[in-house]
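Here it is, the structure, as structure tokens.
Showing subunit A:
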Amino acid sequence: MSLLEIDLVVPRDAFDVVARLEVPSGRALALVGPNGSGKSTVLGAIAGLVAATGTLRLDGRDLAGLPAESRGIGLVFQDLLLFPHLSVRDNVAFPARVRGSARAAARAAADPWLDRFDLRDLADRHPGALSGGQAQRVALARALASQPAVLVLDEPMTSLDVEIRDEVRADLARDIRAFDGPTIVVSHDVADAALADEVAVLERGRIVQRGTLAQLAAAPATPWVRRFTR
Partner candidate 1 sequence: MPASARRRTRRPGPVVTILAALGLALLVLPLLGLLLRAPWGELPRLLASTEVLQALGLSLLTASLSTLASLVLGIPLAVLLAHSVAWSVVPRRLLRAVITIPMVLPPVVGGIALLLLLGRRGVLGQWLAEVGVTLPFTTGAVVIAQTFVAMPFLVFAVEGALRSADRRSELAAASLGASRAQVFRLVTLPLVAPGIGAGAVLCFTRALGEFGATITFAGSFPGVTRTLPIASYLAMNSDPDTAIALALLLLAVSLAVLLALRDRWLPGVVR
Partner candidate 2 sequence: MRRSALPAVVAGVVLLAGCAAPAPTAEPDALAGTVTVLAAASLAGPLDELAAAFEDTHPGVDVVISYGGSSALAEQIVSGSPVDVFFSANEATMATVADAGLAVDPEVLLTNVLQIAVPPGNPGGVTGLADFADADLTIALCDPAVPCGSAAEKLFAATGITPSADTLEEDVKAALTKVALGEVDAALVYVTDVIAAGDEVDGIEVPEAADAVNRYPIARLSGAPNADAAHAFVDLAASAAGIRFFTDAGFGTP
């Protein structure tokens, strides 16, 4: 059981983004807020892709000084960023290859993930030939295949057609519950708050409120929160 303690500051042009959050293992936090409030910046800082000051503790161990590849933070990007030159199978096998497995062994390690996300039939396709929903499953499988300690999802629904979002969201909620470690979901859509146990609201780089969706709806701290929970 781990605890993720975030205490990071990222300087930006208009304002600093200050993120002070805790997420326990097995729990999911939805980080919501208006566009431009700094949500993606927080994600980037957690993953180590954006420079930040402060600490990032996982079970007391500070990850803030580590480079991105050593942090064990699995990130599903808004644009998914699947490797276009690799097949679905090789995309999901990538984390194993990076850990030192030979190509065949890495592919074998990817098979359980392909099964779990129903990707066997698509295994030899390339990302360009996938639908939005299929690509998202691949991105999630790939991130989980790297056996991360923390799972972070950036606007998971935006790359999908509106019609399938509800269905995909239900599957995603199930996958998140199945994940052992702490999970953070970034979104601007209130429907995505259903993916998480708690919601934290980021406005202009500051956490302005935190609680369950019901608590936010009952006592909105800002006009945006009130509109968000309506």
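If you want to know what made the cut, all candidates are chains of the complex that A comes from, given by their letters.
In this text, contacts are C-beta pairs under 8 Å (C-beta built on N, C-alpha and C of every residue); 3 or more make two chains touch, one makes a residue touch a chain; residues count from 1.
A quick note: this is a predicted structure, and the numbers were derived from the prediction, not measured.
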{"item": "Touching chain, any copy counted, for subunit A within the complex - options 1 or 2", "value": "1"}
{"item": "Residues of subunit A defined as touching candidate 1 within the complex", "value": "47-49, 67-70, 72-75, 77, 79, 81-85, 94-95, 97-99, 142-143, 146"}
